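Here the complex is missing one protein chain, while the rest keep their positions.
Order of writing sets the chain letters: A and B. Residues in each chain are counted from 1.
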Amino acid sequence: MNGLLMALLILVAVSALGVVFAPQTIYSALSLVVTVGLLAVIFLVLNAQFLFAVQLIVYAGAVMVLFVFIIALLDPASEERARLTDPRLVLGVLAIAGICAAVFIAARNGVTYDTSCTHQAVSCMHGYRVGSGGGAADPYHTFGFPAAQVNAAGNVQTVANQLFHTYVLPFEITSLLLLVAAIGAVYLTRRTSTATGRGGAARPARPAPDDLPRESAEAPRETGERPLVTGGR
Amino acid sequence: MNPTVIAGLSATILLLPILGSALCGFLGVPLGRRFVNWVGTVSIGLAFAAVLVLLALLLHAPQGHQSSTVVLWNWLSLGAGSNLGVSVNVTVDALSVWMLLVITGVGFLIHVYSVGYMEHDPGVARFFSYMNFFIFAMALLVLAANMVILIIGWAGVALASYLLIGFWHDRRSAAVAARKAMITQVIGDVALVLAAFLIFVNLGTAPYCPPGAHCPAAAGGAQHLHTLNLPQIFAHASSLGPNSPTLTIICILIAIGAFAKSAQFPLHTWLPDAMEGPTPVSALIHAATMVTAGVYLIARFHPLFDLAPVAAGMVASVGMGTSIMAGFIALSQTDIKRVIAYSTMSQIGLMIFAVGIGAYAAGLYHLMIHAFFKALLFLAAGNVIHTMHDEQDIRQMGGLQARMRITAWSFLVGSLALGGFLFGGMFSKEDLLGFGTVNGPAAPALYIVGVAVNVLTGLYAFRLYGVTFTGEPRSDLARHAHEARRVMLIPVVILAALAAVAGWVLQWPVTIAGFRPAFVDAFLNPVFHTAVSGPIAHEPGAGLAGIGFVIGTGLSVIGIAVALRIWVRRDLDAPAWFRGPILGWLPRLSFHKLYIDELYDALLVRPGYALARVLRRTVEPEVMDGWVRGVTGVATDFSAGIRSVQTGLIRDYASIMVFFAVAFTVALIIAAGLVH
Partner (left out) sequence: MFPYILLTAGFLFAVGVLGVLIRRNPLVVFMSIELMLNAVNLVLVGYSSYLNSEEGQIFAFMVIVVAAAEVVVGLGLLTRVFRIGRELDVDDLDEMQQ
């Protein structure tokens, strides 16, 4: 089981790199499909059967289809590869290194959050206790699989029990959130008459200030009007 | 007296006018003139009825229970268990009921009169809203048993006065007069607030043992009062000892507040200008009620003034000085309302003198009688002005007696009451002057001044009557004058009846054949003879009072008779004596109001303007603008420096965010000592 998990983790890391570095948008999307699919499998291995299903249905099923659909609709051009001297690339690589190193060091030292740890002791800082992990004695080679609990109730039932009892209010609020998102999406993408330009989102390209010549050049593409400021430079 | 009933009635008296004010103010314009007329007058009428109920309760209360202080609600409560805080509490005793009778009774009559007087004015809703608000503020002022509440009422009446003087605000003179009144009032307000501070520090926070509590003699056992509740302050006043400098300063500050409100020298100049307001306003605010608030204030704080004879003597002297000064000025004024205004100032000076020498009941007696005849004079003058189409110069009048019979007879009654013969003033004025024979600083010096004022009073009262109502009409307007409408006559006649009868019924200054009605003393004196009050005025003996009465009334009659010969029968050309070079300065001095306005202009206004010019030319552009520009310059330079960070590119913002997030994480790891 550990070997399987290890392999999955390595594959996830590789496919994630593919998302970021693929030159074509569609390749990025396909890499992301692979990534979320692999993560779903990892969830299954980690005994989260419910999330496995949700991850597949929502991400691989809905979100990624939406992405691919938008890519097909907008047909974005491929962009040039970032130069190696781009300070953002350097910063990003440093961020990868920093975050990974931080997680590695923290995990090696068994940093856990401990609410009782509020006093200023040597091994105690801002609520983080260093040294004694809360789980297994050797976190690098063992893993907790509460087989008895899984067999007794089944993971989906346990999650559902929590979701519909303890966390029923947040669960209901997520439905509200989705409703708002759906209304927002409809509002943003609706087709309005550009001649009258009613409503905030339906306003045609604003008259460009003088220092934005590229906007004023492109504005007539949709509105069919001459931009108010055409330059004069 | 049942506290619940008292609280309910007090709240009614306060709520009815403010409700009327709100209704007239918010709904008056859409609902029209009839609505305003009814609401504005009925609210005051009902309040007057409530005052009458209070009076009945007070008269039936057993001896020693004629004062009741009830808490309506706790307004500011600062800390549980401590006394610190402000509660809205009212005192119902003879003094406040006496004042309320004047305020709501005379106020009601003047409101009824206003219905007729304002019938052509488009701003009638605003007018009644302000008038009702004034009644509310005045009632709050006289009911208040807490100095904070009292000051709120005190400032409220000043506000109402300001709004009503400037009622015709499109007239420049009205706006200026309103501002002048407000500024003068605020001087008094500041003095009163300072007095409140001093009282709080020196009396309000002193160790105090509440009744029934066990307080050891040691200072630690006594509680601190932390209050501006008047009963506690008065109970504690004697702790400062007699002739205490602190108490004297407090009393002088209170007196300055009273002087500003009551138009006493040197804060008197606003009152003649206040005649710019509509005549019912002059009658209600600037004759009957608000300007007498200073008298009320000193009477209310009598336990302090009793213990501060120096301040009380100053009050008496200022009052008498103002009285003779105003009487002198009134002799030569030509505006009908200004003459009455100066006579108001003069009469209030007498009341201030009375409360200054400790003759509180006599002062308040004159307050009520004065409210009757002065409101009468103003309302009758209002009838004249109304029919003369807002002409106020008495030189344009004359001969009105034949054309306005009822108004003229009422005015004659008012003039006799003012002059002190047969009616009102003969009783109340001589009563208070009688106290002057044995009380006050350097008695009877001020009494002698007082009887001199009597001559002046008779002179100017009948000069006004003679010039306005007798002789031949001196203008077309006067020839075409006609009697006023009934709604404007009825209040005048009622007030004339009150001015004529009240003195005969209420109290006589002298005992005739062992008979002397003294209802006023019997009603009011329990307020001033309490455990907390100090020594007050001695009664002059019956013989002395009789001699004083004869002298005073005799001089009044001389003044009246001389005035009648000069201005009615016109067989004595006394003014000619003052046309020569030797005495010519006297009428000029009187006509120019002793040049006091000019003096203030030279002493205060012009230096103020000069200073303002200097500040504007040098200090403002150099100093103030300089540092403002410096501050903005630093901010501009700083923001210009950091503006380059704002590229507008999301990726740059994300980069900065990521950099600091990672840096923070790494720093946390290092700081936690996890990197060995």
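Just so we're on the same page, contacts are C-beta pairs under 8 Å (C-beta built on N, C-alpha and C of every residue); 3 or more make two chains touch, one makes a residue touch a chain.
Small disclaimer: the values here were computed from a predicted structure and weren't measured.
With respect to the full assembly, the chain omitted from this view is in touch with A, B. Considering the complete assembly, chain B touches the hidden chain via residues 646-651, 653-655, 658.
On the side of chain A, the interface with the absent chain consists of residues 2, 5-6, 9, 12-13, 16-17, 19-20, 25, 28-29, 32, 35-36, 39, 42-43, 46-48, 50-51, 54-55, 58-59, 62-63, 66-67, 70-71, 73-74, 76, 79, 82, 86, 88-89, 91-93, 95-100, 102-104, 106-108, 134-136, 139-146, 149, 155, 158-159, 162-163, 167, 170, 174, 177-178, 180-182, 184-185, 187-189, 201, 204-205, 209, 214-215, 218-219, 221-222, using the contact rule stated above.
The definition used in the following text is that only the chains that are shown with their structure count from here on.
Taking each chain's centre as the average of its CA atoms, chain A and chain B sit 75 Å apart.
Of all residues in chain B, only 651, 655, 658-659, 662-663, 665-666, 668-669, 671-675 touch chain A in the complex they form. Contacts from chain A toward chain B in the complex involve residues 87-88, 91-92, 94-95, 98-99, 101-102, 105-106, 109, 111, 122, 125, 128, 130.
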